[in-house]
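Left out: one protein chain. Kept in place: all the others.
Chain naming follows the written order as A, B and C, and within any one chain the residues start at number 1.
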Amino acid sequence: MMSAFWVLLKRDLLLALRRRSEIFTVLFFFLIVISLFPLGVGSEDATLKKIAPGVVWIAALLASTLALDRLFANDYLDGTLEQLTLAPQSLSVMVFAKMIAHWLLTGLPLVLIAPLVGLFYHLPSNTIGVMMLVLLLGTPVLSMIGAIAAALTLGLRGGGVLVSLLVLPLYIPVLVYGAGAISASMVEGLSIQPYLLLLSAFMLLALIFSPWATAAALKISLE
Amino acid sequence: MTLEVKNLQCIRGDRELFTDLSFQLEESQLMMLEGQNGSGKTTLLRSLCGLYLQDQGEILWNGISIKKQDEDYRRELLYLGHLNGIKADLTVLENLRFNATLAGKIPSTDKLMQALDTIGLYAFEDFPTSQLSQGQKRRVALARLLISKAKLWILDEPFVALDIAAVELLQSIIANHVDNGGMVILTTHQEVPLTSGKIKRLSLSEEQDNLPSSAK
Amino acid sequence: MNFYPLAGKLIPIFWLAAIVLTAIGLYWGFFKTADAMDNGMKEYYRIIYVHVASAWMAMWLYAVMVAWAMIGLIFNTRLSFMMASATAITGTIMTIIALVTGAIWGKTSWGTWWDWDPKLTTFLILLFVYIGYIALQSAIDDTRRSDKASALLALVGLAIVPVIYYAVNCPDPNQCASLHQESSLKRVESNILIGMLVTTLGFWMYSFATILMRARNIILERERNTSWVSKLNEVN
Partner (left out) sequence: MSEFFHMGGYGAYIWSAMATALVLMLLEPMMLVVKRRAVLKDIKRIKRLEERQNRKN
């Protein structure tokens, strides 16, 4: 069972490596959205600090939604997804491998680019640290919730827009506490621990339920 | 080992594809599935794989419903559909190795190279699959048959896009599998000459009653 | 299909009950609660009957929809899926009514049409979830797949909506422990409560009636090629 997990994870990373441009499109989308806000809202120091937490997270939500399209679509079109569901392995485990690969390719780059966002928005260094931490906790949840929607909309016309419609409302808890933690870190004397605990709880719940629900959704979509 | 189908019924949309379908398949038997387009051949094959949930009836493997066996049944099963199930960005060898590992076997490179040789892709192992022709891509998919340990092969139009040499090769691979006690179900217009074993035929020709009233 | 004729018989009964109960509830609310104003309530409290009734229905119907979806997924019964999708649209309409009347309430009591207060926000998100369900269902042509896929989405929504409610209610977890929102029901006078409950009952009946009507439409549409449909009185 574990060999299927690793071999699939390795395959997805290898495939992404052969099409490097796709990793960068998501990353640059994120950066472009981030840099649009100061142009639209104004670039005073106080404004930037105030909007930064929300902007980072909304950009992350949009970027992660954008990337969902690719999670299963290619495998669906060339028939490898069909073969995955027929392999004598647990589909949930394989789906989990694909989620991790997807996060490594689309979520992790956002975490790593966060210091640059901090520079753009004049954030203090401890806030940048908090931002990286909450992105690290929150973006996997986005990938895992998104995977369910991506599986449900597999192969549909206008799937991309539909995925956003389904998934963005479900991202709200991550947005609220992810952005809340960054804001709190800029206020003297506020603890960010409760935020981190809540985000970790979301991650745990997503870890338990999402692979299972995504596998069920894939089976429905492949019928 | 037996595959047994009891009173199977599948409905697609508001159309009844087939109803009350029963048959049994034993070791060393090959079943040819016949029927026009839209008669439900692919749907039948997909429900035999467990990809499509039938509306009524049962599919039993060794007397136990395939729904209950899940992974144990899938270990005995090899399905080849219309899609090749290979990644264009991987090389021929990578594709084959990945598919074999998924099936639960970690094969040696020698064995994989030998399979590629047999299927007519000698020295193509490091080619990206995207650079192959349609027929060659199909051969990559067919190479799975050579390294598979599965007892039951379910092949949907396996001869499509193959040239004459490849058709003969596939015929001999299938005959060989039946010789060794395997079971094969396939849809095709191509005859498969067997050296041993038994050929069964199942026709899904539509009867008038099954036609939707709007199409009458 | 015993359901179809049975539903046909029940629909008029539910309609009658809906009209009578809603009328009684609103009559009570408008004419029998004058003493509420002596206790400091302003006239606009009368919006609350429709608002609360529709808001309760919006939530209850989601629960009903999920229940049908779950039954459908477990037992693979087609009727349950049809009931689930029939429930979704009535639920959406109830959510819209709750939002509009909530906004009007907001204008009268807070002086602004929209306030990002937890309850209104939750209903806005509930509306998005309903719309997602309907959008997914209408995007899939194959009825089998659309039934099951939307049912699964409804289940996922059920798991996440309470979390959203919590997040919206308590965006700052540092303060939530001390903040205990008392149930708004307790503050309501019993007289007004009677009006609210009777109106809600009327809305339940309305929902039953429209859901059954829609379920009948869905059945007819999906089974139009079968012989039992062509033998119905309606088409002869």
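The criterion applied here is as follows: a contact is a pair of C-beta atoms (placed from the backbone, for glycine too) under 8 Å apart; a residue touches a chain by one contact, two chains touch by 3 or more.
This is a predicted model, so every value here is computed, not measured.
> Of C:96, C:158 or C:176, which sits in contact with the chain we cannot see?
Looking across C:96, C:158 or C:176, the contact with the absent chain belongs to C:96.
> Return the single residue from C:105, C:123, C:165 or C:204 that touches the missing chain.
Final answer for the missing-chain contact: C:105.
> Under the stated touch rule, tell me which residues of chain C contact the chain that is not displayed.
Touching the chain left out of view, chain C contributes residues 42-44, 46-47, 50-51, 54, 89-90, 93, 96-97, 100-101, 104-105, 107-108, 206, 209-210, 213-214, 216-217, 220-221, 224-225, 229-230, 232, 234-235.
Basically, only the chains that are shown with their structure count from here on.
> Quick check on the contact network: minimum steps from chain A to chain B?
Shortest path length, in steps: 1.
> Could you quickly compare B-C and A-C and let me know which has more C-beta contacts?
So, comparing the two chain pairs, more contacts are at A-C.
> Could you name the chain whose Cα mean is nearest to the mean of all protein Cα atoms here?
A
> Using mean CA coordinates as chain centres, what's the gap between chain A and chain B in Å?
37
> Just how far, in Å, is the C-alpha centre of chain C from the one of chain B?
Centre-to-centre distance between chain B and chain C: 48 Å.
> Could you state the distance in Å from the CA-based centre of chain A to that of chain C?
Averaging C-alpha atoms per chain gives centres 32 Å apart.
> Which residues of chain A are in contact with two or more other chains?
Residues 223.
> Can you list the residues of chain B that touch 2 or more other chains?
In chain B, the residues touching two or more other chains are 53.
> Provide the residue numbers of chain B that touch chain A in the complex, in ascending order.
46, 49-53, 71-72, 74-75, 77, 79, 81-90, 94, 98-99, 101-104, 106
> Using the touch rule from the top, collect the residues of chain A that touch chain C in their complex.
Within the complex, chain A contacts chain C at residues 145, 148-149, 152-153, 156-159, 162, 165-166, 168-170, 172-173, 176-177, 180, 184, 190-191, 194-195, 197-198, 202, 205, 209, 213, 216-217, 220-221, 223.
> Which residues of chain A touch chain B in the complex?
3-4, 7-8, 11, 14-15, 18-19, 74, 77-80, 82-90, 222-223
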